[in-house]
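Quick one: this structure, given as structure tokens, is what I'll be asking you about.
Here the complex is missing a single protein chain, while all its other protein chains stay put.
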Amino acid sequence: MARRSLNKTKLWRRIKPFLYLAPALILLSVWMYKPLITTFYLAFHKWNMVPGTDKKFVGLDNFDRLFHNPAFIDSIGNTVFYTAGLLPFSILIPLVLAVVTNNMNGKMKNFYRGIFFIPMILAPVSVSAIWRWLFHPSNGVVNHILLKLDLIQQPVAFFSDANFAKWIILLITGWKMIGFSVIMFSAALTGINREYYEAAAIDGATSLRQFINVTVPLMSPMIMFMLMMSILFSSQWTFAYIDILTTGGPYGTSTNIYYEMFRYAFSNLNVGFSSAAALVFFFIFGAIALLLNAVSRKLSFYDN
Amino acid sequence: MKRLAKGAIALMTAGSLILTSACGANSESSNTSGNANASAKASQVELGTLDPANPTKVTFYSYSLAYPTMKAGMEQLIQEFNDTVGKEKGVIVEGVPDATFQQYKADISAGKEVDVVQHTFNLLDSSRLGLGFKAYEDVFPQAELDEHLKGISPNALELGKIDGKMYGLAFTFSTPIVFINGKLFEEAGLDPANPPKTWDDIKKASLQIKEKTGKDGFGLSPQNGWVTEGLILSNGGRVLSEDHKQAEFANKESVDAISMWKDLYMNGASAKGTDAEVSEQFMAGNLGMYVSSTSLYSGIKKASEAGGWKVYGGALPQFGEKESIPVNSGSVLAVRPDSPEKNAAVWEFIKFVTGDRGYTIITSQIGYLPLRTGLADDPNGLKEFVEQNPLYRINLEQLSRIQPVAIWPGESATEMVTAFTDAIVKSVSTDADVEQTLKQAQDQINGMMP
Partner (left out) sequence: MNKRSPVAAILRHGVLALMCIIAVIPLYWMVNSSLKNESEIFTSSFFPNAPTFSNYSYAFSQMPIVRMIFNSFGISILMTLLQLATSLLAAYALVRWRFRGKGLIFSILSLTWLIPFQAIMIPNYVLVNNMGLNDSMLGIVLPFCVSTFAILSLYQSFQSFPGVLIEAACIDGMNDWDILVRLIIPNIRSGIASLGIISFINAWNEYLWPMLITKKMENSPIQIGLKLFVNSDTNMWGSLMSATTVSCLPVLIIYLLLRRHIVDSFIKFGIK
């Protein structure tokens, strides 16, 4: 009798964690993992998404065509550009801003941080509308000012000039990103013990030295976290601006891999192709994540 | 009036000419045999019965519904149908705005009922192959079809045909014209009533406007897509081979046409920017000439009135002595009904929107051309409207020279369109060599041909 009830409680204790986890796990498997498996399956098929039509097994053909597709190769280059280009906006500038504001009195600190955060709360479509208006070739204020200052002779068509389009997309994404990172870094900074700085100051370290020798190492977990987020999500964050402002143009110079995936599927109705691209990037990003994870583990030892 | 009638006659002749030339090119599946096939099948086609007490729902995916300049007109069209014929016969049409042509694809793939789509010309073949769109001859009785299509210009009907069967009925439709800002023209000492005829004239006028007013003289965005084809055809080039099996836009005539455009673009005779940006520049009164579809007319007219200038128009410019060959923009109605009742319901809607009343609304409220050209002389139709808006004359006259925009063959049509447009943008707006760029894109597209 006693034994059975013991078993029962044991069983109950085993089940209980999963009961709490159930909503999250069930929803994730329905909305993330099941579709992901479908995507894996589709990557080896040719299908145009129309219900009732056959999915034709084509083996590795989608991958083969993918890597021979110049547009896809270009989009990889752009993806790297956006990912690397976003790092100053998601790490470097915010880190400096967080540190500089950290030493100020409460009111000023909150004021600055509060302002920096504003772009983050604006929706991408609103942001795109505003920037499109600012950078309009004939009617935009940026061109008006540049012309007045005699910096340019001709108005620049920012969104249809291959030299500018992807820079503008990057700039907008970065502009929106800074505030969020500043807040995250500020949060991490408040956790740092002041004594470290005092010790460093007594040793005669300059602000810059303090920043490099004290702040950065102590913040490294947060920096790694933001680094990971920035790398994994930069393609996601640029998506809306690409779609609204340039649709990847001119001639594919501002597109990125996620946008191409979207186009393969919903414009070209080539689901196999899109899925193959998704699969490739799933593994590339997976490798990057593992690497970052390993690095951050090492750093957290250092922290102790 | 007289000119219009002449235009209409010319249009008929041209239509039949195109028809016969198409037959020559593709005799196996030409129009005549296509019709024979269709009528053989037509005997099996029957429309179901509609019940006013229990109306059949029809979904209509339309990009015009998504754009503010066209939305009101398109909504009026649907509303009038629902209130009149629809109510009487038992059909309810639900309009679905589809700005980027992605909604209908997504919904078809999700298994929703997508019955009528306002479809672009160039991707029709890919939708036929991939998305289950049906030929008119296969879902509507031939006798009714013949009766209804009377009065629509034959070459317009030809535009939606693939292998002799009609997969799309030309719906909203226009040709490119040169919109002119009268004020800037006069300030530059030019006469807006006497627009530049050739591309050389365009360049001269454009540079003169720039010199005198400081504003850009001419605008045609390399991304525009369809006017480009008119440019190539006007210089004697081709986009697709006659049998539609090969891309041919890297031949000498095409390269010359694009090089001329590049010259405008690179030497200060053309405004820069995306198509939307250039049109916005024109509407803001900061551009002398702008080539686009008449469907923008209502918006442009409004903008000009607000800005205090007058809009003039000119035909698509020509190369030297060769008459220009405009292509059509706009859409067809593509259908995919799936039951006899749906056939009947969809047919009622098609008949209404491409009938006299439908085209009157389309032209006067949205700005496209009336494909029932007789309406332009009909006092109950559009006579008054055309008289008040003489720009439409240019368009109606151009109909006599029109050639269809390329329908890219096979399932990879969208990729082909992208490759073609990208190559044009690159050729015109960068230092890239025109011939080499076009050749490269042509090879890439030919690699995707079915």
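Remarks
So that you can tell them apart, the chains are marked A and B in the order they are listed, and the count of residues begins at 1 in each.
Here, contacts are C-beta pairs under 8 Å (C-beta built on N, C-alpha and C of every residue); 3 or more make two chains touch, one makes a residue touch a chain.
On a predicted model such as this, the values are computed, not experimentally measured, just so you know.
Screening A:K34, A:H68 or A:K298 against the full complex identifies A:K34 as the residue touching the chain left out. Of the listed positions B:S109, B:T213 or B:S429, the one in contact with the omitted chain in the full complex is B:S109. Even with one chain removed from view, subunit A keeps its contact list with that chain: residues 13-14, 16-21, 23-25, 27-28, 30-36, 38-39, 42, 49, 51, 97, 100-101, 103, 110, 112-134, 139, 141, 144-145, 175, 178-179, 183-184, 186-188, 190-191, 197-198, 201, 206-207, 221-222, 225, 232, 235-236, 239-240, 243-244, 258, 261-262, 265, 271, 274-275, 278-279, 281-282, 285-286, 289.
Annotation for subunit B: contacts to the undisplayed chain at residues 66-69, 96-97, 99-100, 102-103, 106-107, 109-112, 276, 279-280, 283-286, 296, 299, 303, 306-307.
Please note the rule applied: only the chains that are shown with their structure count from here on.
Once the centre of each chain is set as its mean CA position, subunit A and subunit B turn out to be 40 Å apart. Across the interface of their complex, subunit B is touched by residues 48-51, 53, 70-71, 136-139, 154-157, 159-162, 249-252, 266-270 of subunit A.
Residue ranges of subunit B in contact with subunit A, taken from their complex: 101-102, 105-106, 108-111, 126, 130-132, 216, 221-223, 268, 271-274, 277, 280-281, 284, 286-287, 411-412, 414-415, 418, 421-423, 425-426, 429-430, 444.
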